[in-house]
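With one protein chain removed, the remaining protein chains of the complex are shown where they sit.
Naming follows writing order (A and B), and every chain is counted from residue 1.
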Amino acid sequence: MLAYVARRLALAVGTVFAAVLITFLLVHAGQGSPGAVKAGAGASAAEIAQANHELGWDRALWVQFADTIGHLIRLDFGTSLIDGRDLGHDLFTRLPVTGSIALLATLLSGVVGVVLGVTAAVRGGRVAQSINSGAGVALSLPAFWVGILFVYVLSLQLGWLPATGYVPFADDPVGWITSLLIPILTLAVGGAAMIARTAAVGMREALQQEHIRTLRAMGTPTWRIRYVHALRYASVPVVSVLGIQFIALFGGSVIIENLFALPGLGQTSQIAAAGHDFPALISVVVVATAVVVLTNLLLDLVVAALDPKVRTA
Amino acid sequence: MSVQPVTDVSSVAGSEVATEPVPPVARRSRVPGFLRRPGGVFGAAWLAFVLAASVTASLWRPYEVDQQDLANRLALPSGTHWLGTDALGRDILSRIFTAGSLPLLASVLMLVVAFGLGLPLALVAAERGRRVEGVISRVTETLMALPLIILLLAVIGAIGNKLYAVMAILGVLISAAVYRVLLGVAKSVRQRLYVDAARVNGLGSLRVNLLHVLPSMARVAAVQAAQLFGIGLLMVAGLAFLGFGPGEPQPSWGFMIQDASTHIYDAPWLMVPTGLILAITVVAANELADAIAGKGKDEKRRPLRRRRVVASSEAPPADPTAVLEVRDLCVAVDDGPQLVTGVSFSLRAGQVLGLVGESGCGKTMTARSLLGLLPGGVSVSGGSILWQGRELVGMSDPQLNAVRGREIAMISQEPMVALDPMFSIAYQLIQPIRRLRGVGRAEARTIAAELLGQVGIVDAQRVLSSYPHQLSGGMAQRVCIALALTGEPELLVADEPTTALDVTVQAEILSLLRSLVRDTGLSVVIVSHDLGVVADICDEVVVMYAGEVAESGTAAAVLDDPAHPYTMALLGANPHVPEGEPVPLRLASIPGTVPPPGSWPTGCRFATRCRFAREQCTVPFVSLAAHGDGSVRCIRVEELARHHATWDAEAVGAETAPDAMPDARPDATVEPAPTAGALS
Partner (left out) sequence: MTTAPVGATTLPAVAPAPVLEVRDLVVRYGSGRKARNAPPAVDGVSFDIAPGETLGVVGESGSGKSTIGKAVLGLQPPSAGTIRLHGQDITSMSLKQRSRLVADLRVVFQDPYSSLNPARTIGQTLVEPLRLMGLRGAEALQKARAGLESVGLPGDAVDRYPAQFSGGQRQRIAIARALVCDPKVVVLDEPVSALDLSTQAQVLNLLADLRDQRGLAFMFIAHDLGVVRFLAQRSLVLYRGQVMETGPVESVNSRSRHPYTVALTAAAPVPRPAEQAARRAAREALGVGTAGAAQPAATGCPFVPRCPLATDVCVEQRPPLRLVDGTLTACHHAERVPAL
């Protein structure tokens, strides 16, 4: 098991490295240069060259890459080309916003999805069909459009929740959660649909297993067959999909943060992309990749804990 | 690969139509399966419509995309602007369909890249084995762990706002997911024996993949492509929403929604048309995927209400010493054919009764109905099952639950899958012991260890702490027997308990069952297709053919002196001969196969395959007549017995005659023929 974790950790480091490399190469493959960004619009070629020289852009490629990696290992993310802010500090304040949206949306979609999926599998018939079709539609709706709908209904028509904006947790916990509620709901629509389908398929498959017949032949009560044995069997795929959901929601928060004006990672990556702010781009990619990789690692450990076949291997 | 014949259930599902002679050519419908489902028709039609309308938009659109109608800004739908106008008074309809071709074509490009990379990699990895697969899989795992949208933003930040290039890069990233799914399919297809057979034939790697592997992957690939197409659409729209689409005044779906979101206060209608078109297009892609996958077909089955049969159980049991009395039992698919008709037998305490016959003869259905555990859509349609004087037919599930485990227990064919893989053996034994015997946890654990000892497991503690996948087949079957004994039942229903096991392990399990019968007075109903197993353990035998009893009686009488031609034929077909006796040059065989439920002949059901059949055999209805201690369902039984008829092997070489439906042969001889393998 320990060797397994060590191998996964090595793979995780490799993945982050690969992400940096890809972004680095992309940055250097593009026509733009950081000097052009830093010097601002209307700068002369000489000014751009000067800025590039100051940033070390004219050094050999591998030297620059080694330099980038060296800084990243020391957790030094550098400063923004546009406004000169400290990127490390910037990420540190933005990560909790994106993280809490993704985590809460994952939890919400997990609860709703499992309830719906299990209901579909157990009840069957028309109930299952309507849950399945509903999930199909929910999966197809673009999140940013759903978000606008929620704002229109919950905020403009009913006036229950604020439309946009973010209140830090430290300032006002209640304000914090109400400011996040619409974004979370928006993300949870697709997430819950995905989980519901996985849970329904998993439960249905579980209930058809031979060992379920053994339990029935022993006169085991139905609730125990369903909610202890079948649910446990279905839990492995559901947990895997929950992890994938978290990753998808973490990445998907770019659009939601833009829509609801939330100061998260997504917002900064959008600004960085629009402004060709290369250090900011690399730092966001590194942090996001690290989150994804760590989630995957955690997921593997949870699956191993759930499935004796993996655990005892 | 398991070694046992197809079980009875599969014939219920109608998975195989086995009729003799070979059925006529079934014309393969030209219409693909997914187009016969409403979702598939809708999905394909809508996608075709949107694509056609978008590509041709410049030919038919009522307004130019940048044509401003300043008098009609933010207008609701009207005769002049069918879907209204935006803040600059531009026609929404014209803009939506002009915008359509970009996301559609970019998504197609993404698919082409993703499959162009993922599919060949999956085929290579599946073919070249573990090492190559390991390398490719590492790379794809890394790709899959990258945060897609953020990386795409980085791409845009680096190379600028070039949508097709960005979507092609997305295709590269997504190819990892394509590879992962298709690798699983390719590996499972490559395990199919026809691939090996083609390789043995000398077919080259490319042709093996093209002819045998790829066609079987087509469906999964199509499903995935349709789903990814939807994701691609959402991705393009999302990027445009963030401002990374075609620049104004060129329209894009994402930016039109972004624009709508800024007018949510003064013109909420604006978000309806674009959002709906986008959503419906993605729904269409997903519906198409579902239809290709064939979903929605099997979900309708369940709600058919089970027939509740009121059993006619007034008559006292014929045999007062019988614990189990089955009378005229009928089992049928709900609204479908009968699977078992008029089966009767009785069992005394401490006796072992064997239900024997080939696949599709209804023996498993008969055994399962004793516990009320018929598969979904199948139920008892008549007759009675008297267990210790109580009628089991028509009992509700809770009533049956009081009988299951406590009075009647069951062990099944596949011990390896009969135990819950997620729980330890200890949990699986202790839980029913506590429930059925009403003892505490510690005492239950002691009892569990005792039970394991009773079924011949020496290191009970180690087995208790292990999980099912850590046990061998024989060990797992012993645990299953221990589990069945937790409620101290009086009847054990064993459905092919040794079929999946090796022959030496089978002998051990049979010995164990015999000693349990001897020591605890347990009664057993055992289902088997193996006459040797029946000879080993059974006191009584019921030979079943096509859902009914062909012959029954004591094991010695039926096996040593069979009266029904089917029993004779089964014995003649058995290659097992005691050592020292000569092995036959050819085995007796029965032409054709067991007719599937629903197409049983009206007269004697065996008549079409019976070499002793005469005209009178095709007349309905052959009743089960008493014969010796047992009974035989054959109109000619007395005549055959008088002539010492035997079902002998055909002459050497006779077997290669074309396999056609043999007619009832009126001229068939009943004279005994001195051929090897004769049993008289």
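One rule holds in what follows: contacts are C-beta pairs under 8 Å (C-beta built on N, C-alpha and C of every residue); 3 or more make two chains touch, one makes a residue touch a chain.
What you see is a predicted model; the values in this text were computed from it and never measured.
Contacts of the undisplayed chain with visible chains (whole complex): B. The omitted chain makes contact with just one of the residues B:74, B:439, B:573 or B:641: B:573. For the chain left out of this panel, the touching residue among B:108, B:198 or B:417 is B:198.
Across B:142, B:359, B:428 or B:466, the single residue that touches the chain missing here is B:359. On the side of chain B, touch with the chain left out of the figure occurs at residues 1, 3-6, 16-23, 25-26, 28, 130-131, 192-194, 196-204, 211-212, 215-216, 358-359, 456, 458, 472-475, 502-508, 510-511, 529-536, 555-556, 559-560, 569-580, 582-591, 593-594, 649-650, 652-653, 655-660.
The criterion applied here is as follows: only the chains that are shown with their structure count from here on.
Inter-chain spacing, taken between the CA centroids of chain A and chain B, is 36 Å. Interface of chain A with chain B (complex): residues 11-12, 14-15, 18-19, 22-23, 26-27, 29-32, 124-126, 128-129, 132, 136-137, 139-145, 148-149, 151-152, 156, 209-211, 213-222, 229, 232-233, 247, 250-252, 254-255, 258-259, 265-266, 269-270, 272-278, 281-282, 284-285, 288-289, 291-293, 296, 306-309, 312.
Chain B meets chain A in the complex at residues 138, 141-142, 145-151, 153-160, 230, 234, 237-238, 241-244, 254, 257-258, 260-261, 264-265, 268, 271, 275, 278-279, 282-283, 285-287, 290, 295-296, 299-300, 302-303, 371, 373, 397, 400-406, 409-410, 412, 414, 417-424, 432, 435-436, 467, 469-470, 480, 483-484, 486-487, 493.
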